[in-house]
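Every protein chain of the complex appears in place save one, which is left out.
After this line comes chain A, so read on.
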Amino acid sequence: MTTHLSAGHAPPTAPAGPPPRVRLAAEGLRLAYDDRVVVDGLDLALTDGSFTAIVGPNGCGKSTLLRALGRLLRPAAGQVVLDGRSIARTPTREVARVLGLLPQTPVAPSGLTVADLVARGRHPHQSWLRQWSSDDEAVVTEALAWTDMADLGDRPVDELSGGQRQRAWISMALAQETDLILLDEPTTYLDLSHQIDVLELVARLHAERGRTVVVVLHDLNLAARYAQRLVAMRDGALVASGTPHEVLTEELLADVFDLEARVVPDPVAGTPMVVPVRRLPR
């Protein structure tokens, strides 16, 4: 397989002209589980064709934010706006034709084959009147091929390795044919080479398929290498937002992660690379 290392850190330079359209935005968002407020007063705008990584320490609310952006969690206050319309007031199937999401470590029912899993990505495009069509068949076949899963189409998902399984789910998200894709820590439980493999695939979704991608990531160095924009959170608030060079500074690492670290250029990609020194007392 060819590598697409350049895809992540060489974003197409913004041409002069109107600024890119905002596709998905959080406005004055407050998110809470019961009485415990996790995120408060958060504003965020995600533009068309962007590739954003949300980073932050454990429990900072980044996955909660992603769930709210994907209308899995109803905000206690504020709203999420998709294409200028409140996502809470948009029929969920309509949302599902524009916005796809992959939760952290999703589980497929035992015995479900890869091809059937990917086929289920077509659900928002079907109805009682319009069942499985040759269009759907073509999209699924193409999604399997594009993610290099065509040969594994007949294999049960639960018998695949962790890396292959994540590919199958990304293939399903691709078959859903949404402009936006949200991924919650897609590299969890994967070894380093499979983390790279999955993030290459996500970067290709962005670069080759023009998807607007939002991904929650733990690994700062990988986030800096693949995403165009980093959003750093701490204690439910947005602390910094910008290019990896703007966000990944030694001061920010101390502020957000309580981490003393050096930031050096990544010898391969040139993006900022974090070399930890020690944990700072809070």
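To be clear about the criterion, a contact is a pair of C-beta atoms (placed from the backbone, for glycine too) under 8 Å apart; a residue touches a chain by one contact, two chains touch by 3 or more; residues count from 1.
The criterion applied here is as follows: contacts and distances are computed from a predicted model.
Here one chain is missing from view; checked against "FecR protein domain-containing protein", "Thiosulfate reductase cytochrome b subunit", "Iron complex transport system permease protein" or "Sigma-70 family RNA polymerase sigma factor", UniProt names that protein "Iron complex transport system permease protein".
Contact with the chain that does not appear here is found for just one residue of A:Glu142, A:Asp179 or A:Asp258, A:Glu142. Only one residue in the set A:Gly28, A:Pro109 or A:Gly242 touches the chain that does not appear here, and it is A:Pro109. From the options A:Leu44, A:Leu65, A:Val81 or A:Leu101, the residue with contact to the chain not on display is A:Leu101.
Although one chain is not drawn, its touching partners on chain A can still be listed: residues 34, 67, 70-72, 92-97, 100-103, 106-113, 115-117, 120-121, 123-124, 140-142, 144-146, 148, 150-151, 153-154, 176.
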